[in-house]
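Heads up: the structure comes next, in structure tokens.
Only a single protein chain was left out; the remaining protein chains are all shown in position.
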Amino acid sequence: MNWLIEWAAYLPQLMSGLGVSLMIAGVSILAGYPLGLVLSVMVGAKNLAVRTLGLAVVEIGRGAPALVILYLFYYGLPKFGIAFESITAACLALSWNAAAYSSEIMRAGLQSVARGQHEASAALGLSWSHTFFRVIMPQGMRSAIPGLMGVAIQMFQGTSLAYAIAVPELMKSAYNIGSQDFNYLQIFTLAGICYAAISMPATWITVYFEKRMARHA
Amino acid sequence: MTLSEIANGKLAPRTGIKLENISKSYGNHVVIDDVSLDVEPGTVTALIGPSGAGKSTFLRCINLLERPDSGTIRVAGHTIEPGKVINAKDLAALRSTVGMVFQSFNLFPHMSALKNISFPQQKVLGRSKEEADERALQLLERVGLKDKANQHPGRCSGGQQQRIAIARALALDPSIMLFDEPTSALDPEVGLEVLAVMRELADDGMTMIVVTHEMQFARDVSDTLVVMADCKIIEQGDPKAIMSDPQEARTRRFLRAVLER
Partner (left out) sequence: MDAFSAVLQGLPMTLLLTVSAFVIGIVGAVPLAVGLSSPNAVLRLVCRLFVDLVRGVPIIVWLFLLKFGIQIGTFKFNPVGAAIVGLGVVSIAYLAEIYRGGLESVPRGQNEAADALGLARSTTFYRVLVPQAFRIVSPSIATYLTGLLKDSSIASTIIVAEMVFQSQSFARQHPTVEGILPYVLVGILYIVLSLPVAYLSRSLDARMRKAVYA
């Protein structure tokens, strides 16, 4: 019973942290998806320079831990005189992350579109942009939806790493409360419940979409 | 009105096509070996032969879905040399003159039947949505599928999908139609619906090149029968004459195998 009373007292402060977490996740997804689409096209480009650049951005964004990219933006770049606020650094780093992961998913989706669709478009004389945006993308993105939802969940969880650069998000709020009263167990449990309360239903919805798509494939 | 009149609004200028010395190989693997073909305006050419003979690849070279290594394509006043760099204008001219129907239909699954037919008209010919939709509906009615206008391809049978695909190609006012085994993916009875539409198109005077295994269609509808084997044309001429009295041993063997099945 004690726990519940304490939780009720902590909740308002934690909720403002959760708001920051959701904001960062939202920004990184909204920036990451379109960037990811651009990257997925770059990686498939014929021009070697474009392709190499695209690949480098994707491979670093996926291959390096999010924490490292976060530190690079927040602690690394200021040494060159480029300084960001911690929230901005978090948004930039996670956007890169989101773009890299979603580009791979989108590329797989675009590649899953049957060859005949490209051929039919060519035979009809449709231009590249009409073929891509009106024929290939609508089909490719459909199969990419569950994966992209997964990226969104991953980004939401990834915002917890912004704790390490002192962004006042959910994890940081929990830590602050904990270091006042030293009841870390209660507060981190509550923080975990907050994360799970969003991630778990989101995962279930994703799985539902995945199954539905497998059925209609 | 006839099918091609609906497609064109008025009668299409009848166009033939001249293919000279087309060759194509993938690495060391030769697929088409110096093939020339002359198609007269308003005629139907049936292209038959054993699988692997290069028929489909040859057909796809005509609208440059496959880029031949060498040769010349003359169509509607344009001369296109696929081995060289082709500018976008020539490619667009070629593709707008030549319509194509695929074995696997290749309808756009995320668009309704109507949209499949009207969308390319708007984007390629710059027609208004109203005009394109109206044309699409006329064509759908003509191929007997007006009631399917708002259905997505996934909810149509194979034969219906292929008739929609023919309507989609016709909507762009082609003066030549290419058919790549249009009935091979269909059950025999369903294939008949498609062949009926093609026969009607031929009667209208459309220039057609048809890769097919339908021997009866080849004999009854085509003006010229072309037999391909081993990357070359081995025999061509009047379909009835070739079928009753093939000159080449390879043709004889192929016809016997097909007809005995």
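By letter and in written order, the chains are A and B; residue numbering begins at 1 in each of them.
Basically, a contact is a pair of C-beta atoms (placed from the backbone, for glycine too) under 8 Å apart; a residue touches a chain by one contact, two chains touch by 3 or more.
For clarity, every value in this text was computed on a predicted model and none was experimentally measured.
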| item | value |
| --- | --- |
| Neighbouring shown chains of the undisplayed chain, as defined at the top | A |
| Touch criterion as defined above, residue of A:L30, A:V68, A:A83 or A:M213 at the omitted chain | A:V68 |
| Of A:F84, A:F132, A:F188 or A:F209, the one touching the omitted chain in the full complex | A:F188 |
| Contact footprint on subunit A, counting only the chain that is left out | 59-60, 63-69, 71-72, 75-77, 79-80, 157-158, 160-161, 163-164, 171, 174-175, 178, 184-185, 188-189, 191-192, 195-196, 199-200, 203-204 |
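Criterion: only the chains that are shown with their structure count from here on.
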| item | value |
| --- | --- |
| Cα-centroid distance, subunit A relative to subunit B, in whole angstrom | 46 |
| For the subunit A and subunit B complex, residues of the former touching the latter | 114, 116-117, 119-120, 122-127, 130, 134-135, 138-139, 142 |
| Interfacial residue positions of subunit B with respect to subunit A in the complex | 60, 63, 65, 92, 95-96, 98-100, 102, 104-110, 119-120, 123-124, 165, 168-169, 172 |
